[in-house]
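With one protein chain removed, the remaining protein chains of the complex are shown where they sit.
Chain lettering (A and B) follows the sequence in which the chains are written, and residue indices restart at 1 in each chain.
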Amino acid sequence: MILEGKTGKWEIVIGLEVHAQVVSNAKLFSGSSAAFGAEPNTQVSFVDAAFPGMLPVINGFCVEQAIKTGLGIEATVNEVSIFDRKNYFYADLPQGYQISQYTRPIVSDGRLVLDLPGGKTKTVGITRLHMEQDAGKSIHDQHPAKSYIDLNRSGVCLMEIVSEPELRSPEEAGAYLKKLRAILRYLGTCDGNMEEGSMRCDANVSVRKVGDTAFGTRCEIKNVNSIRYVMQAIEYEAGRQVQLIEDGGKVDQETRLWDVAKGITRPMRSKEHAHDYRYFPDPDLLPLVLDPKDIARIKASMPELPDAKKARFVDQYKLTPYDASVLVAEQEQAAFFEEVAKGRKDPKLAANWVIVELFGALNKLGKDVTDSPVSAKNLAGLLDLIENDTISGRIAKDVFAIMVETGKDAAGIVEEKGLKQVTDTGAIDAAIAKVMAENEAKVAEYRAGKVTLFGWFVGQVMKATGGKANPAKVNEILKAKLAG
Amino acid sequence: MSLDQATVARIAVLARIKLPEAEREKMAKELSGILDWVEMLKDLDTSKVEAMTSTVEMVLPQRADKVTDGGYPAAVLTNATEPVRISQTDDSSGGFFTVPKVVE
Partner (left out) sequence: MATLTDLTIAGLRDGLRARKFSAVEVADAYIGAMAKNRHLNAFIVETPDLAREQAKVADARLAKGEGRDLEGVPLGIKDLFCTKGVQTTAGSNILKGFVPPYESTVTANLFAAGATMLGKLNLDEFAMGSANITSAFGHVKNPWTRKDGKDLVPGGSSGGSAAAVAARIVAGATGTDTGGSIRQPASFVGIAGLKPTYGRCSRWGIVAFASSLDQAGPMARDVRDTAILLKAMAGHDPKDSTSVPRPVPDYEKALTGDVKGLRFGIPKEYRVDGMPAEIEKLWQQGIEWLKAAGAIPVEISLPHTKYALPTYYIIAPAEASSNLARYDGVRYGLRVPGNSLDEMYENTRAQGFGAEVRRRILIGTYVLSAGYYDAYYLKAQKVRTLIFNDFREAWKQCDVVLTPTAPSAAFAIGDKQDDPIAMYLNDVFTVPVNLAGLPGLSVPAGLSADGLPLGLQLIGKPFDEETLLRVGGVVETAANFTARPGV
């Protein structure tokens, strides 16, 4: 995306840092529950609250989840990685440091393929993925003079996934987050729920004149909790920076917050002390050494991921890349589609019905495929009726509407409502004769050369048959009769 | 390596230890003395030496992903200054630590 400024064209440079909460039962370095939503400080051990003499012991499953995610972004899984302490004081950071990975992360050098409008793609580099502890939560609105601290989140395992600064528009940032979330969900390593905070995004945004190779000064927008807000925040921030520079100002490297209500970014007021995290290897832990056999075992257990599935859908079902990318965005959607398309002559018909009709209906209901009132089996049944000419596509839409409402199967509805398509030429002949007899003037006009009336005649015949006539047959016979 | 007072003041802020201006000079002197003394390490060529990670020769042990701890908010909060408990009588009820208000 290019921004038009007073002084010329500007380019936006975006790098994203995603904090993805690992799906696990227990925390990264303690045996407390990692579940969401419990009463304050009830999922806190003495380790999480950093009592004297408490020590960390790593959760092997969290390590496995990080490896899986690394493989999912086609990255290098490092056989040796190190846990470091990131030292800073904050009310919800009980140890006074966060155990993280600094110089030697568990995963480095990955990539992500973005699906962009028009079926285009763009590959973005992922610098690293490292494991770290989440902090607790500060609550500021409970007391006029105090902040309340809840350490339930303290110590939950996060993966910090850092992109290269290769994103160039809010749309690309959105596509990056959607794709990353899809992969995390496919892998079951993070539930990707941004509203509950299990996936959070910090955006590093800078601008530079088109053609410049050096980066501008960046601002970091912290903890934005939806993909839409990330896109809005980037758009606002880029505009702010361009205006600031063009007005003779200078961008300060700073941390900013997205103000949802006002739709602006603003500098963070706290944490204004100059940061100096004093990273050093955590002496309570040893280097994390992975067995290549374990990495191979995890690799062998990986599910088919969105990109591979998309390629297969294009190849196997002859879908357009765009349709394929829509279907693979969620694992459940892709599975639903495959169940509907299974053994079908025309899988594109299945794709159309799933994407247009089903997703449209679900969208209106605020549901998704996992709680769809129309099961994959029932939708397949409906498509069977279209394909064997039992009903027309138009009637099928009516039947589908009833299916959405009642959850019943298509054949039953067609039977019950008598919606079977009329293919008997006698009945169609009669209907045509009736329509022509009642509209002699129009027939004359048609025959005089106003062929555009043909569509009107088709409509009348369909109406006369209650929509059940086979449209192809109607066309064929009507054409012959009108020709005289 | 001698430390100036500004550096000492900066370190004290990083370490969150209040250091009145009157004490800075003395502290700067003491710390400089120690730093001067450790300077002798510079005599050693360590360009080909790996930094020590641990003296124990074992790999990092890993635990199973089981919930084995937590669930005792009363014990976690019992030593705190001015905690806020949801229930004073139910030990399993939650509660908060409190700190002077933070503005984000």
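Here is the rule we use: a residue touches a chain if its C-beta (ideal position, glycine included) is under 8 Å from a C-beta of that chain, and two chains touch if they have at least 3 such contacts.
All figures in this text were calculated on a predicted structure; none of them were measured in a lab.
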- Give the residue, chosen from A:Glu246, A:Asp259 or A:Asp284, that touches the chain omitted from the document. A:Asp284
- Given A:Glu196, A:Asp212, A:Glu254 or A:Asp276, the correct residue touching the omitted chain is A:Asp276
- Message: Touching the absent chain: which residues on chain B qualify?
- Response: 3, 7-8, 11-19, 27, 30-31, 33-35, 37-42, 44, 46, 49-52, 54-56, 58, 60-61, 63, 72, 75-76, 78-81, 97, 99-102
- Where the unshown chain meets chain A, residue by residue: 46, 49-58, 85, 87, 89, 91, 94-97, 147, 149, 273, 276, 278-280, 283-286
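Everything that follows uses one rule, which is that only the chains that are shown with their structure count from here on.
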- Approximate Å spacing (C-alpha centroids) for the pair chain A, chain B: 40
- Task: Sort out for me which residues of chain A touch chain B in the complex.
- Result: 24-26, 30-33, 38-49, 57-63, 82, 89, 91, 138-140, 142-151, 257, 268-270, 273, 276, 278, 281, 283, 285-289
- Note on the structure: Counting only contacts in the complex, chain B reaches chain A at residues 13-14, 16, 53-54, 56, 58-71, 73, 75-77, 82, 84, 86, 92-104
